[in-house]
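Mind having a look at this structure? Questions to follow.
Note that one protein chain is taken out, while the other chains of the complex remain in position.
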C-alpha cells in the first residue's frame, strides 16, 4: 500500500519536497528501514538523512521510534528534533 | 493648626461624613488621643470608634500607630483594617 | 534594567488588550498577566470598593517597585478599580514584561497576592435582598495590620 511521507524543516528543504507518496518493498519493515531505503536514493534524500541520530518520526499523529513497524501506516512524518515554540 | 480628618468605609458611614476639619486642644498629642477626643463627641463618632482595636490610621500617605504624635499633621485618615482588593 | 511602571486606581473599566500591548511593545520576550473578576453567588448583586487615593496609590507603587527590584522586568502594570462593580466585572489587572518568562510570571503572582490580601481597599457587598455588609479583614490581614500597629 502506498504511504504518504511528510518532510519538515531542514529535511524538507534538503529533499525539496514537503510530501511524497512512496511504495517501499516488503523488506522495509521499520521506520529505520524506511529512512535507509529513502536515503539510498542519493541526492537530497541522502543529504537529508545523513545524520540518522537527528531524524525523528511520527506515524499519523503519534511519535514513533526507529524500530516501530510501518505496516498499515498511511502517513509518516520525518523531521529533525523539535525546538519548541 | 486645623487638621483635615478623612474617614473611610464603616467609620465614614457611622459618622456620616467622609471628611471634616478639626482643631483639637493641646493635650491631644497622639493618634490615640485624637481618636479618644473624637469619640467623646458621642453619636456617630462614639459608635465609629467604639472598638479601638479595629481603628487604623494614616498621617498623609503613611500608616501611623496609635502612639504616633500628630503634631504638624495636615491630613489624618481613620479607617477599619484594610481587606485587600 | 529600569522597569517602566504604571500604577492606577480608577473607576473605569480596564482595557486589557491595550494595557498588555503597551507592555509587549517594551521589547521583552513575554508578558504575564492576571485579571481579577468580581465573583457572583450568594445573592451578591454588587461589590463596592473604597480606597484612600494617596495611600492606596503610594503603596501599590511601592510594591510594584519592589517587584521590579526583585525580578528583571522591563515593565509592570497594576490597575485596580474602585466604586460599584457587578459580578463578572473586571476588578484588577496585574501584568509584567520581562525577557524571562519565569520572572514575568513570578512578579505577577507576587503583586496580585499582595493586592488581593494586603492592599488598602475596603469592600462592601450588596445583596439581592437589599442588605449589605462591609467585608471583614481576614486574620492574616489583621496580623499584617498588627505588624505596623505595634511598631511604636
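Annotations
Which chain is which? They are A, B and C, in the order written, and residues in each are numbered from 1.
Note that in this section a contact is a pair of C-beta atoms (placed from the backbone, for glycine too) under 8 Å apart; a residue touches a chain by one contact, two chains touch by 3 or more.
Nothing here was measured: the structure is a model prediction, and the numbers come from that model.
Seen in the complete assembly, the chain not on display touches A, C. Of C:11, C:25 or C:86, it is C:25 that touches the chain left out of the display. Contact residues of chain A toward the unshown chain are 6, 8-10, 12, 56, 58, 60-63, 65-68, 75, 77, 79-85.
Residues touching the missing chain, restricted to chain C, are 15-18, 20-21, 24-25, 27-37, 39-40, 88, 90, 99, 101-102, 104-105, 108-109, 112-113, 116 (touch as defined at the top).
Here is the rule we go by: only the chains that are shown with their structure count from here on.
With centres defined as mean CA coordinates, chain C is found 52 Å away from chain A.
Centre-to-centre spacing of chain A and chain B amounts to 78 Å, using the average Cα coordinate of each chain.
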